[in-house]
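Every protein chain of the complex appears in place save one, which is left out.
So, chain A:
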Amino acid sequence: MSQRLTIGITPVVAGLAVIAVTFGLLNEHFLAPENLTNLMLQMAATGTISLGIVMVLLLGEIDLSAGSVSGLAAVVMTILSVNRHLPVAAAIALALLTGAAIGTLQGVLFTRLGMPSFVVTLAGLIGWQGLLLYLLGRGGTINLPFTGFVAKLSDTWLPAWLSWSIAALAIVAWSAVTALQRRLRETAGLPVTALWRAAAPIAGVAALLAGTIVLLGADRGVPLLLVLFVSMVVALDLGLRHTVIGQRIFAVGGNPEAARRAGINVNAVRVLAFAACATLAAVGGILAASRLAAVNQSSGGSDILLMAIAAAVIGGASLFGGRGRTYAALLGILVIQSITNGMLLLNVDSSIRFMVTAGVLIVAVAIDSLARKGSPGAAR
């Protein structure tokens, strides 16, 4: 697994380095703390939707409705809290529930009726967008109060001491668990990886966290939105790798027939993944509404869905199922958002931006296809 991660991550990290150097040289503002902070704020919403896309990609399926669902959930939340004066927490909960229900419905249509996920979610893409427009009605835009909880989400910055404490806590916890694992493996008489191989990633991430905190600290501090997004990425990764249900998602993605014969309820796993995807899309929609402090007819529309899917694939989640980690969403959206952001700084027309993003996507999918072809056993 760890070896696979390295293979999967290397191209995208290299790509990020190239992007950073290129735009850094072309425009002195690109690597400035203020711009990097904006970058972090811009990527959280679409990144969260992308995280959901990873869940269905792991099954070798696709969810085209994630963008529309994110917009719809944001509209549901806004209408409930602004127009109907529900408490914000209740409005958010109901919006997430809406997402979960939509995902479950689409999952059931996919598994019970045997409709291809592509078609079910394509219908969702159109239909939920329609429902969004219907709910918004003639007004078309609903503003969220700037001082409200939702708008505050994307306008909250962690004080330096808190950022450092969270980072230190994460690193200490990771180190402690790693050390404990090594001890347990030794006691069980199982092979233990070399100490430096276990320590290197921890040290690397520690350096990365420190760098991020220092850099963003030069502006307004670490945005809460970034912490939320990264926490979701990490939590989902741990869930996928260390729980029975996570293992079964990988199993169904790898070989559904084998999973079925092993007694796994394949359909339940699939419905769950679609529900998770739509719920994450709802979260992403709420984060996007928070950034804009409003919802409007284009919420969840335009290129959000395509960017979310592209991000997952660029980050290294396989379109063929069974391979990928949640970090794909984080890395992929970082690539896409950097390109977008850098091109905007350079005043490049969005026509060029789309073409460049397409090129990156093609390269990522080519790497995925080649990796699949190259893997032993794929020829069978």
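One rule holds for everything that comes next: a contact is a pair of C-beta atoms (placed from the backbone, for glycine too) under 8 Å apart; a residue touches a chain by one contact, two chains touch by 3 or more; residues count from 1.
Note that contacts and distances are computed from a predicted model.
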Among "Response regulator receiver domain-containing protein", "histidine kinase", "ABC transporter ATP-binding protein" or "Thiazole biosynthesis adenylyltransferase ThiF", UniProt's protein name for the complex chain that is not shown is "ABC transporter ATP-binding protein"
Given A:184, A:208 or A:370, the residue that touches the chain left out of view is A:184
Among listed residues A:26, A:119 or A:245, the absent chain is touched only by A:245
Contacts from chain A to the absent chain lie at residues 1, 3-4, 181, 184-185, 188-191, 242-245, 247-248, 250-251, 253-255, 257-259, 261-264, 322-323, 375-378
